[in-house]
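Only one protein chain is missing; all other protein chains are in place.
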Amino acid sequence: MPMPDWLRSRRGKGADTRDAALWSKCPVCGEVLYRRDLAANLFVCTKCEHHFRMHAYDRINMLIDGDFTEIGAAVQAGDPLEWVDKKTYPVKIAGDKEKSGLSEGVVAGIGTMDGFEVALGVMDFHFRGGTMGTVVGERLTMLLEEARRRHLPCIIFTASGGARMEEGMFALMQMAKTTAAVTRLMDDGNLFVTVLTDPTTGGVSASFAFESDVVVAEPKAMIGFAGRRVIEQTIRQKLPDQFQTAEFLLEKGAIDMVVDRHDLKNTLVRLLQYTSQKQVRALQQVQDKL
Amino acid sequence: MPMPDWLRSRRGKGADTRDAALWSKCPVCGEVLYRRDLAANLFVCTKCEHHFRMHAYDRINMLIDGDFTEIGAAVQAGDPLEWVDKKTYPVKIAGDKEKSGLSEGVVAGIGTMDGFEVALGVMDFHFRGGTMGTVVGERLTMLLEEARRRHLPCIIFTASGGARMEEGMFALMQMAKTTAAVTRLMDDGNLFVTVLTDPTTGGVSASFAFESDVVVAEPKAMIGFAGRRVIEQTIRQKLPDQFQTAEFLLEKGAIDMVVDRHDLKNTLVRLLQYTSQKQVRALQQVQDKL
Amino acid sequence: MNNSIVERERGLLELERRIAELRNANVSQPVDMSAEIAALQQKYEELQREIFGHLTPWEKVHMARHPNRPTSLDYISQLDRFDELHGDRMFRDDPAIVAGFALLHGRPVMVMGQQRGRDTKENLRRNFGMVTPEGYRKVQRLAHTASRLDVPIVTFIDTKGADPGITSEEHAQSEAIAKCLYEFTEARVPIVASIIGEGGSGGALALGIADHVIMLEHSVYSVASPEGCAAILWGDATKAEEAAARLKLTAADLRAFGIIDEIVPEPLGGAHREPATVVSTVLGSVSMALQRLGAMSTDALREARYQKYRRIGAWETERLEVIGTSR
Partner (left out) sequence: MNNSIVERERGLLELERRIAELRNANVSQPVDMSAEIAALQQKYEELQREIFGHLTPWEKVHMARHPNRPTSLDYISQLDRFDELHGDRMFRDDPAIVAGFALLHGRPVMVMGQQRGRDTKENLRRNFGMVTPEGYRKVQRLAHTASRLDVPIVTFIDTKGADPGITSEEHAQSEAIAKCLYEFTEARVPIVASIIGEGGSGGALALGIADHVIMLEHSVYSVASPEGCAAILWGDATKAEEAAARLKLTAADLRAFGIIDEIVPEPLGGAHREPATVVSTVLGSVSMALQRLGAMSTDALREARYQKYRRIGAWETERLEVIGTSR
């Protein structure tokens, strides 16, 4: 899978630093894996099938046929609360940009998957733990609005530790903002799919992640509203290992399917196919009016 | 509460026979009660508050201000399966007409409650155990359609042992027919209230009874999908007494409120008041178009 | 539970085995056994006609319950493609409902079927095809999604009835079924339902409100199981055979009543004798119905569905007659 130029250029310095590491150790089975082999296997451990957390552009590269037209990349975090603790919020952001090679916690845009045009948003845990602040909310809202305008299906990959504390209530309100955009998209009959990757919790989990037509999850992904630690503190006992895993949620009826990363693109493309006739009809109606 | 002439005339011979009994014994506490006292207390035991099963016209008399314009009274049961066991179905029907003073298992019509015009359907357990056959389904559908036509709220009192076996699939299909009419009424924004009285089970319970905006129940009413005996046979053990009672369902979140019969009319009128402005607006819009 | 059809086809299966053995032997042996084989074959066919040429309603109940009868998954597995969707998004995934997106003859559909097991283990997992409230809520959810996304709904009905357990009552089984009826009535897409085995009561109807209802020749569809009906009316479940006869639960009866729309014939001996053919015939019928319904406007489709159910059982109706306003 060669990396397209546009993608390589977007990765910037941080990504190069990260890619420079020759090997990674699997956090589950301890196996030492060459980065190159790991990347070739879609960042799934070749020994134990553990799904590593993926970088947003790796994910996009895995899914999108060719070009990917980003939406909202220029939207950058402000500092509405003028937050300071050990560092100021802008310093934290700058650090995460450097470290992750990303401009924020989500990459959003339009591209095609096996020929199907789709609006795609990919959250990235490497940027402030995938927390949702105003940039994540704004970019996803722009994505959802653009999908609606163009009668496109929308797929969002979630990875989030919850709302971003340093943006306070502005962060919480992104749940409302994204939901409003989701509502309009779905009212128009567009397909909306979410793919929950490890971890998906808090404000992301309790908004668009569970508002979609089809909720897909990656194997073993941790998914829940409250964090594990909070629950353990509340009930004063350890939780079983499988609690809040994708498999647990499947049994509890909360999600539609758990899909191995190797089957993920094909699965998503099939979902797009089931609803593509509707999209075609919607587009035709728009053109008929012109 | 004097009985209106129209009501007295509708009761016929069966009702007179029934009314001739001077006293009734409370099936719960065993108290012997004069019929006259019992009627004056809305057929609630003066000693233990047990709510006796009411006759449809007594119920209508308790709720409706004055006149009550019946709908579908001329709709009479056919015999689609040409049913025979110990008796033919028409003979059974004739017997129940005689015994109950009713022409079928539901009385439906339009009247006013404290000045609010309302479409009211009242099922009666005394007619073939309140089973739903085509007449019950047809009369309720006519009622729901008339409510829709006239922008009226609709209240249905349920009392049913389920679907009427002797009409086979025609009986089952009344679940679909009434639901279709309910759907249209509710889509137009009309209030739909059901009052579940003892017992409400099977096909009635699993259709319009639980499709309403507000589900009210009388105290201790037995409400469920499967009958108690069926469940006991399945699990091979006795069920606790309170299982499937209105109070049990309230705790389980299945119903909105349990209302003592003495408060029932006032409660229903209050529900009508909350939504009366909407009805007035709907009527005005119709008139504006004329 | 004894199944009279299983009992009665035992002799036939034995005969079949012997004919096959003879045929095999005939190839490798010098003596020509063709005449004997033909005789046996003739006897087999006579017996088959005798047993299956005319089935009573009670026999059809047993045919509908035959353990080898094709189940929902046998149909779903023959679709061009199937992506199963799970869960009610609230409480549990009910394995007695199998549902998801599928392609039928290239056409996207939302398929949902009641699924019983073939053996004890799977029957325990699938709860003998008796759906719990969570299963019905999965159906509601997916019917709603299908309607929004303009994907037609295809259902397969095969259940003794809704689950009658304590937990199902506690989780509002009535409400779960009622809201299925509501959702199917509201759906803005074509719905085709096929009764492939036993269609028992409200638990079956929950997936049964449809623009086109297909029934296999020996399937049954009734207001209550014959056993349940006999218990309710006569306090004696052993009178089920009599109840089966009275309930008019066969495909032919229901077609005559206008309650179902189409009967798909079964081979002599029942659908399980030639499952591939039966499955493909049913899917063909579903596909043709979808093609016809797909040509209708949404409004026309919904109006036709309303009127279809509006009419059922409405004899001797006067439209709106006013009496009792004497006061």
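By letter and in written order, the chains are A, B and C; residue numbering begins at 1 in each of them.
FYI, a residue touches a chain if its C-beta (ideal position, glycine included) is under 8 Å from a C-beta of that chain, and two chains touch if they have at least 3 such contacts.
Keep in mind that what you see is a predicted model, and the values were worked out from it rather than measured.
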item	value
Among shown chains, those touching the left-out chain	A, B, C
Sole contact to the chain not displayed, among A:Ser24, A:Asn41, A:Thr112 or A:Thr179	A:Thr179
Where the missing chain touches chain C, by residue	89-91, 133, 137, 170-172, 175-176
Missing-partner contacts on chain A, residue numbers	4-7, 9-10, 66-76, 78, 80-81, 83-85, 109, 133-134, 137-138, 141-142, 146, 162-177, 179-184, 187, 202-203, 205-211, 223-226, 230-231, 234-235, 239, 243-244, 249, 252-254
Chain not shown, touching residues in chain B	186, 189, 191, 210, 213-215, 250-257, 267, 270-271, 273-275, 277-278, 281
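Here, only the chains that are shown with their structure count from here on.
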item	value
Category of the chain touch graph - line, ring, star, complete, other	line
Centroid distance [mean C-alpha coordinates] between chain C and chain A, Å	42
Chain B-chain C separation of Cα centroids, rounded to whole Å	32
Contacts with two or more other chains, residues of chain B listed in rising order	none
Junction residues of chain C - those touching two or more other chains	none
